[in-house]
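The complex appears here without one of its protein chains, the remainder shown in place.
Think of it as A, B and C in the order they're written, each chain with its own count starting at 1.
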Amino acid sequence: MSVVLEAQQLTSVRAGRTLFSDLSWQLAAGEILHIEGPNGAGKSTLLRIVAGLLQPLEGEVLLFGQPQREDPELWQRQTLFIGHKPAVKAELTALENLHFQSRLDGVQLDDPWQLLETVGLLGLEDIPAQQLSAGQQRRIALARLFYSQAKLWILDEPFTALDTRGIDLLHQRFAQHLEHGGALLLTSHQPLTWSGERLQRLRIEAADE
Amino acid sequence: MNNASTWQLLSAIMRRDLAVALRRRSDIINPLLFVVIVVTLFPLAVGPGPDILGRIATGVIWVAALLSALLGSERLFRDDFLDGNLEQLVLLPAPLPVLALGKISVHWLLSGLPLVILAPLCALLLKLPIDAWGILMLTLLIGTPMLSAMTAVGAALTVSLGRGGALLSLLLLPLFIPLLIFAAAAVESTLVGTSAYGHVLLLAGLMLLTLTLAPLAVAAAIRVSVN
Amino acid sequence: MWKWLHPYAKGEATYRLLGAWLPWLSALAALFVAVGLGWGLFYAPPDYQQGDSYRIIFIHVPAAMFSMGAYTGMAIAALIALVWQIRTAEWAIAAIAPVGAVLTFVALFTGAVWGKPMWGTWWEWDARLTSELILLFLYIGVLALYYAFNDARTGAKAAAILALVGVVNVPIIHFSVYWWNSLHQGATITKFEKPSMPVEMLTPLLISIAGFLFLTAALVTQRLRNEILKQELHRPWAQQQLGVEAEHGV
């Protein structure tokens, strides 16, 4: 299997505290890396470093062997990051959100209604997002996954606020993504109902000085 | 793979910002009402005589414009920061300064341009001689894009603080001084019958400089703020 | 170029280097300021127009010079901090800003006091005073932004961006204020700068300027050392410096 993502000796210090140091791992196509750890261990920080929002104090991240710093634009084209905040515009409806978001992701949506149905938002499409529940807003954000062609998905707590059906739906979509040679990096407090050797676990804990 | 070009991304960002802003019309209208009310207060405070009012009209209108720019500045990035769109902006495969310029343009379209259109009403209320109305509008037309760009720098720097209001005015108002001086001088010189050509040229130069450099600062500030 | 230095060693090495400089800088500052001001106060001849009130120049002009100089220095540190990500440069911003702000205040205060015998008013909208006032606001802005963030690193970067924005604006503000001044107050002549100064006045002024240079450097060095200690407080070397015996391996 080809290596999609590689981290080399990552070290991060936030607010004077060492979160992790000398962290190295590899992620091959078709694999999931599940980052585990207690609150404040630096899971989100690690994800944001991989996404390119933060700079590690030391170390480097490589995508297909290319260092992040060399061509950030290429990096952004190949990856998709969804953080804690859903990046949904509260004033716009679900349909409008999908419309603009898909353009920002460089995708021409052939059938937005189909997508709305897939994520279970059909019938709610013309209500401003601020009037929807947290889980429904989350679904708008996660709809990106159903058209995304990005090779690497970076998801921070994707199951938050989702009901069991939503979680199942995501699992199915993850499976498709992996079958197509994609890779997935995620944090989650929910146990992953994932079988097999495709799942890697990485546990980080705040290092004591 | 995201194959969108910079222009496609820029246009999507601008369209979305416009769509969002048009859903929240009060955010557009309130700063304008603020200007009108400030302008109304002055005759009540200093008396309605045309000689005093005409003398201070330009200054009052410009200071009111500066303050209203501050008032509306939080709108620039606050919501984007809170709902996570600011970090998605950083992750788009396009140069961030270009996208920042796009956001500045939309902000100007909804805050600066209405102010230019509103200027004759303020000039009327303050009894500014009608010969100077044109030049007042011209200075506002050149000056408000600078206001939008500079407030964008301040707003991007303070967006993650949550309570940036007072700090923002401390950061920004000193930087507005050249704009205030040259804009007021342009109108003044028209009032005394000399040519305002030089001042307008100077203002235009400042505007070009600001619109070139400010997006770079905004981009750097956004990167720091999404940390 | 900086990679070969271990990141943890940088703070300590810089701290020690600054510590070696500090006594020399302080001594030079004390010497030159004392000689320059003493000479200016008691031995320089009185001005034929302003009498003895002109003696304020020996403190006003150096303070004004280095209030601007410190801002430039801060902006250079900001550029280094942003482009090369060197942390010492980030801390230098926090070290320089208060020193620059105090120098600006000194220039502003002495200028205002000098204005009383000269113009008969405590505050005159003179070009230099006005631009010093604006400079003070700029300094306060940088400081306020630096300390507004919980994460020191974020605050330093934000302040660095603001310092760079400011340094582009300072010449524009300066020019606009001087121009505005000439527009509104053609009658009042700025008397701070004399076209030519006799040697007996110029020599103490130059000594005083040199003294303020050393003084600025010494003050910045002192604060930079503090700033390094503050940011590295959890490291054993910093605790040793502060007189706490660090314990290893509990």
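The rule is short, and it goes like this: a residue touches a chain if its C-beta (ideal position, glycine included) is under 8 Å from a C-beta of that chain, and two chains touch if they have at least 3 such contacts.
FYI, contacts and distances are computed from a predicted model.
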item	value
Complex member absent from the view - protein name from UniProt, among "Rhamnose transport system substrate-binding protein", "Heme exporter protein D", "Ion-translocating oxidoreductase complex subunit A" or "ABC transporter permease"	"Heme exporter protein D"
Interface partners of the hidden chain - shown chains only, full complex considered	C
Touch with the omitted chain, as defined above, among C:M74, C:A92 or C:V106	C:V106
Touch criterion as defined above, residue of C:T72, C:T203 or C:N226 at the omitted chain	C:N226
Residues of subunit C (touch criterion as defined above) contacting the omitted chain	37, 41-46, 51-53, 55-56, 59-60, 63, 98-99, 102, 105-106, 109-110, 113-114, 116-117, 215, 219, 222-223, 226, 229-230, 233-234, 238-239, 242-244, 246-247, 250
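Basically, only the chains that are shown with their structure count from here on.
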item	value
Farthest-lying chain, centroid of Cα atoms versus that of subunit C	A
Computed distance of Cα centres, subunit C from subunit A, in Å	47
Distance between the centres, which are taken as Cα means, of subunit B and subunit A, whole angstrom	36
Distance between chain centroids, defined by C-alpha means - subunit B, subunit C (Å)	32
Residue list for subunit A, restricted to those that touch at least two other chains	none
Shared-contact residues (touching 2 or more other chains) in subunit C	151, 153
Sites on subunit B touched by subunit C in the complex	153, 157-158, 160-161, 167, 170-171, 173-175, 177-178, 181-182, 185, 206, 213, 217, 220-221, 224-225, 227
Subunit A to subunit B touching residues, read off their complex	51-54, 73-74, 76-79, 81, 83-92, 96, 100, 103-107, 128, 149-151
Contact footprint of subunit B on subunit C as seen in their complex	82, 134, 137-138, 140-141, 144-145, 148-149, 151, 153-154, 157-158, 161-162, 164-166, 168-169, 172-173, 175-177, 179-180, 183
